[in-house]
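Missing here: one protein chain of the complex. Every other protein chain is in place.
Presenting chain A:
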């Protein structure tokens, strides 16, 4: 086939479709190529009609003829008036509040349109088998997207990007949708397993049924080409949403009466807020988000402080309107949290979601450094106890589920390691000692010291041969280099690097 032949056939197919009652963009989908301009198809249409008919007057007739009824495939989805209705949707005003430079748009199609599309494909393939042998028809939603992208971009003052985090979804409906798609029940593949939620008329199932359906069977039940519709589809709501973004950092907790996340006990009222609330207070405004979810590498008891470089955490920020948060802004948030005096945050930064598993894995495998203030039963034995502690380098523990958490944890004996122990006197205190330990994640430190009524062995009580207990406990370090530490002296240009 020569170039002209091909162009001629295109014209023939195009006019065949127009005469059946397709809109110009639907007709173009069957003959067009990657250069087809769906945004403004006038030139492409002219080329096809002029070549084939050679008369401008017929041109007009073609469109007049197709006007009274909606497009037999897309039910007018691709018509200029429908596109215009979508662009003028007042809800889109709110999308302007997002600071994203890009957007991506989607449309939901009535099932009737999917069935009509399938019918038309069968029709043209039978009529022009040679022409459609190696030709892919441009999908309807793709053509819709190409048709509306530029107009949307102008309206939203953003660029189209198929990978954009800002998603805009247009929903459509069609009053005769149920009526027209009921035929799928007759065509359904009976051999398929039906789950309880299986709805043969869901959009997804209609799409997949159409992919595998027997053409002969389909032709018996569905009009080929599609019947002329009396109604067009309607444009319904528009939904928009920015994907979650994640920020990570490390937090310190300086209070001994503070939970990590809000406490929801029945009878206990905790006056002071949680670490999470203290951090959220200063983040919410910066992102104008709908919700935030806090996660961290483990958690400390409410009477334990977390010091040093702190505990790694991340926050899922849902539907943020603002994501252009600068290096300086993060530093400002850190400063603001610091003013609470009880919580401090460092290394706050955007983080790609694929690194989040680092924090959760750290929860299980990383070592922790603790400092405990311990009280002993007999002041006269203090130095002997300290010597005994410093004489052992490491301990392997067998910990039965501590009584403290037995009501909510399964019954088990867990083996844990204390990698190092170092005790020292505190000036002027005869019954106190300071104990530094490096332990395996998941070790119950308080139980290691007092022994939990002999249920953690060996305990420090056993080791010193007396009674020793923790008065105060601090986490000095969680041995996880995550997220990367931020050098405050060098300005880091990682503003929208999530």
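The working rule: a contact is a pair of C-beta atoms (placed from the backbone, for glycine too) under 8 Å apart; a residue touches a chain by one contact, two chains touch by 3 or more; residues count from 1.
As a convention for this text, contacts and distances are computed from a predicted model.
Per the UniProt record, the absent chain's protein name among "Actin-related protein 2/3 complex subunit", "Transcription initiation factor IIA subunit 2", "Protein Abitram" or "Ubiquitin-conjugating enzyme E2 Z" is "Protein Abitram". Within the whole complex, the absent chain has one touching residue among A:12, A:87, A:224 or A:472, and that is A:472. Contact with the chain not shown here comes from a single listed residue; of A:127, A:367 or A:414, that residue is A:367.
Listed here are the chain A residues that touch the chain not shown: 254, 256, 305, 307-309, 367, 369, 371-373, 375, 388, 392-396, 400, 403-411, 417, 419-420, 426, 429, 431-432, 434, 438, 450-454, 458, 462-465, 467, 469, 471-472, 474, 476-477, 479, 485.
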